[in-house]
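One protein chain is absent from this view; the other protein chains keep their places.
So, chain A:
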Amino acid sequence: MSDSGAKSGPEPSERTTIGITFGNSNSSIAYLVDDKPEVIANEDGDRQIPTILSYVDGEEYYGQQAKNFLVRNPQNTVAYFRDFLGKEFKAIDPTHNHASSHPQESGETVSFTIKDKAGEEEAASTLAVSEVATRYLRRLVSAATEYLGKKVTSAVITIPTNFNDKQKAALVAAAAAADLEVLQLISEPVAAVLAYDARPEAKIEDKVIVVAELGGTRSDVAVVASRGGMYTVLATVHDYEFAGVALDKVLMDHFAKDFMKKNSGAADPRENARNLAKLRLEAEATKRALSLGANASFSVESLADGIDFASTINRLRYETIARAVFEGLNRLVESAVKKAGLDVLDVDEVILSGGTSHTPRIAANLGNIFPQKTRILAPATDVTAINPSELQARGAALQASLIQDYEAEDIDQSTHAAVTTVPHVANAIGVISLNEAGEEVFVPVVQPETAVPARRTVHVSAPNGGDVLIKVVEGNTHIKVTKPEPKVKEDESKAAKVEDADDSDEDDSDFSDEEEEEEKREKVWKIGSTLAEAALKGVKKGGKVEVSITVGSDLSVIVTAREVGGKGGVRGTLTSA
């Protein structure tokens, strides 16, 4: 999936690699400093660089400067072009380009007509979208090169999960034209997960993560199974309605109406393209301010008819008028979980990524959908959360540093379908242990949707010592719904879940919730078919038994059990056929 067709890149030892997030609205570049990814600020000091190019008198501007030209020079400004790469004209959605240069059909691809040369009589040139991307990437690379003081040669670029091969090839070709070797294209949600997992304090465990990427023009949600640090995307949903611009739109409408109310007889600023551009720019700034503070001001000079306008808005009001968008995002996330065939109770973590994730209400809303134990990783809900705008670039930079020492051919081979496509076990595999009531309960060792080959080890206590039975079984989850019976305290022991602590948390939340929930939903493991039995004799009192289950790539199972600190043990193999 890497640079097929591109010219052979530099030697691994001579590479300088960065991670690039090439977004539809904003892009970022990141670099690894002392094993810690850092997002690089460009010459203007921006870490989120608007993916916009603008030409004024033959001078090229990019980023925030170009964005400002959307007001005065919209026809020579190209914005929101990333999604057009490798697509035909009839397949693109030009809605967002209304306020900037309009995309045109040119053969198999899309192009823009821009006056990119100085001089009055100079004819406007037609730039294919790939050329625009090349020019923009060149600016990003030069910004990184200036920052690092070394020529940047190679990069890992993030792409949405629904990029097809043609789009990938177009992006790689555009990068190659900008003299940039693409080491690998990685999908955005996984880059975000990697950014979190690479933190030194992060523990690698088996978990299900929902990555909500809330961008400017699109929202993508992916359900990722993280199994021992390996990621499998279980389901993705994409949405182009509920995204950052929808929130801008809400604010624009709000302030436009406010303006007209305050200035009776004044024209609607939304009628005029230039006024609309001013309105949009300021609305976006206000939206950002509302993510940080409870109040934000809005002021535009000469908004319409030469009348200056200034106003303020508080967060509550904003959240009320933007409710439809927020609810849309909720539904989007829920649909993704459903599409993956999971329940919200199965989700261990929700990662919010992308600029729109700064909005506190969105994070809070997601917190309400998911059970209490699910961690919502967004700035509003978790102080340790990484800046959601930087997640993807960080992930890309981490991946870039991991693979920069490999030959391009090695990377190709390692990302080949023969290596990446592997069977995933359908049911959990675990051992039987006893809960407080002496009942047999299932303890998962290998979680469902674990890619094989996989090896997992657990330490099970054997407080009484003596001879113990290790019964390896398959297990399934089902959602147990309990009608609440007031007065009767929830029977904790009935919860056949492993994490007692989490259980009690959940119970607490049930009671503390203001709205009385009608029912209590729990995830319960059901014991399935028995795979094997093994006996370990003469375990010391208070000892621990280490059970290791290795599932081979052909779905054969090797079970080993031994006493922790002891010698010998039991080992057995289950063939797959």
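The working rule: contacts are C-beta pairs under 8 Å (C-beta built on N, C-alpha and C of every residue); 3 or more make two chains touch, one makes a residue touch a chain; residues count from 1.
Assume contacts and distances are computed from a predicted model.
For the chain that does not appear here, its UniProt entry gives the protein name "DnaJ domain-containing protein", which is one of "Wnt ligand secretion mediator", "Proteasome subunit beta", "DnaJ domain-containing protein" or "glutaminase".
Within the complete assembly, A:Val460 is the residue of A:Ala266, A:Ile369 or A:Val460 that touches the hidden chain.
Among A:Ala99, A:Leu194 or A:Ala385, only A:Leu194 touches the chain left out of the display. Across the interface with the omitted chain, chain A contributes residues 1, 184, 186-187, 190-191, 193-194, 197-198, 204-206, 224, 228-234, 395, 398-399, 402-403, 413-415, 417, 419-427, 429, 431-435, 440-441, 443, 449, 451, 453, 455-464, 466-471, 474, 498, 528-537, 544-546, 548, 550-551, 553, 555-557, 559, 570-576.
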